[in-house]
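Note that one protein chain is taken out, while the other chains of the complex remain in position.
== chain A ==
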């Protein structure tokens, strides 16, 4: 077994030596044709003989208790097979392996609007839904905290995803500085907003549970499911070959999976459940609303002496996840005195959790605008200000950085965008009705390497199979794993088959936190290295002296077909990548720079983004096309987060008011301008075996701030309360 602590890179990786020229190429996603022709089957499309359909029952008040439930009419409604209520295992919402089960086993206690309490099972989805409307619930309501005051935190910096940072004497450094910036920003609730809602088909084979479910991990999910159902994880198989978007919302196991499993057991039939779009808002988690105070203190030349990023977020009771608002801020800029942390207010809201770039997405909307304001006050170009505060090592503890091409991203971005042609004076460029402005912002996303396994089989016919329980949530996993293996073993792409999305395959950490591609690629690369060693032994040479290309092993003036070396027998290797001591010895992140040009209607305040440029350092580029697509999607999310997205909770009832795509606005194609994306490729030897860093969430970090800064440059108006909708601009627009 190629079992290796990452990152060591004491010798050259199998990928560095490879000559097949497949890795990094902009190859179309191999699963694309199946998806556009409908061949790819998603969880709810899976067929099962005699399947029944469930509809989740949810409470319709925001706080209190359920006094009684009358399901008489529902039980006798057409098509209804069963109504399951009062089963202690039925979760209030999504389940996971880090919260305590009591956080979702709420019984008849109502903690938040829309929590699940039962399921109607019927012969059709429509019959189940219609019958669900007949279930009568008598509530004893109590006054809930639906409108938490984020200016009055209750829990001070609890342990979360990112510890608080307190270095130096912040107050002294801040108070004594030549220039001080101090402002408050607020960001609203964001939904993950995946196109495919949470959906599951559950069936039992004796005491084995098989779930076709829409999840970001398969093997990892079995642990959470096991806790929720009080059964052993090795009795559970999760299958998810295709997932219609995750965006963090499918890192937990959807409530419907547990309901379907219980209903399937009770009825003896396979059971399918899909959450309605409105249910997903309440049953799946959202990004918490934040209130962020940003303080920046500099000397007269603009060198940062103190950086404060202190936030308050809302979370429901007993849930552990704390939006890590300062995760990107921690290592972004210089400044010896640092005060960064997140406080919490508990609320009767649905659960908040990890959504698209947790921390950075909302954090950069504050700090990257604050940096823009500080630069202007100091009379510095925003890039120059950032350049002056580029740290050479971690400003927290002096640890070295992995590859960090942030300054190169600024420079190349500025060149491509034409930053030197910018008029820095706000509200000075106008084209007819449109006020034109440009802005920039930095991008950062913590890079995480996680434990991952992959098996590779080189078949006697010279084709390879890579197996791991990773998912492809629309990101390109099928394609990049193929490329890694084809590159490392010298095979043409059509000789590599990728099997993923099944918990019976070797365990990965799934997709999330932008760690999926780099971690699973590392595991695959390590397995390839093992196979290469076996092949080299058969050639009678050292692996380092052998080249694998076009299905041949080349060494010592010989070119031998792999089929000949294999001699009718498959070679198999297990790759196991995991973070090692080196991981903690340096600071790893992906970086980038965003540039945006906006037009703001002088009449109405409507904002239209006209073009964007993004330049990124993501380590090794595994596939130029899928990497670009991920960044593109992230930047468009950035547009949505600054201009549109706003999950609204009614302060009187605690329910989401706009839980559908009609009124929860995300950026449409028409809102997405031409976007120029460029990578400054620098294989990160410290990051992992693949030399690749996270991509998926990087594009969403800072993109919105670049747009906000461009709006200021266009209009002279700063809005710190996101999203920047026209009603917030209109009173400050010029007289028409």
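In this text, a contact is a pair of C-beta atoms (placed from the backbone, for glycine too) under 8 Å apart; a residue touches a chain by one contact, two chains touch by 3 or more; residues count from 1.
What we mean here is this: contacts and distances are computed from a predicted model.
Name of the non-displayed chain as stated in its UniProt record, restricted to "Oligopeptide transport system permease protein", "Carbohydrate ABC transporter membrane protein 2 (CUT1 family)", "Sigma-70 family RNA polymerase sigma factor" or "Xanthine dehydrogenase family protein subunit M": "Xanthine dehydrogenase family protein subunit M". Set against the missing chain, the residues A:130, A:150 or A:539 yield one that touches it, A:130. Only one residue from A:318, A:408, A:606 or A:681 touches the chain missing from this view: A:606.
For chain A, the list of residues touching the undisplayed chain reads 60, 78, 113, 126-127, 129-130, 133, 276, 278, 433, 603-606, 608, 643-644, 648, 650, 652-653, 655, 657-658, 660, 662-663, 665, 667-671, 725-727, 730-731, 733, 736.
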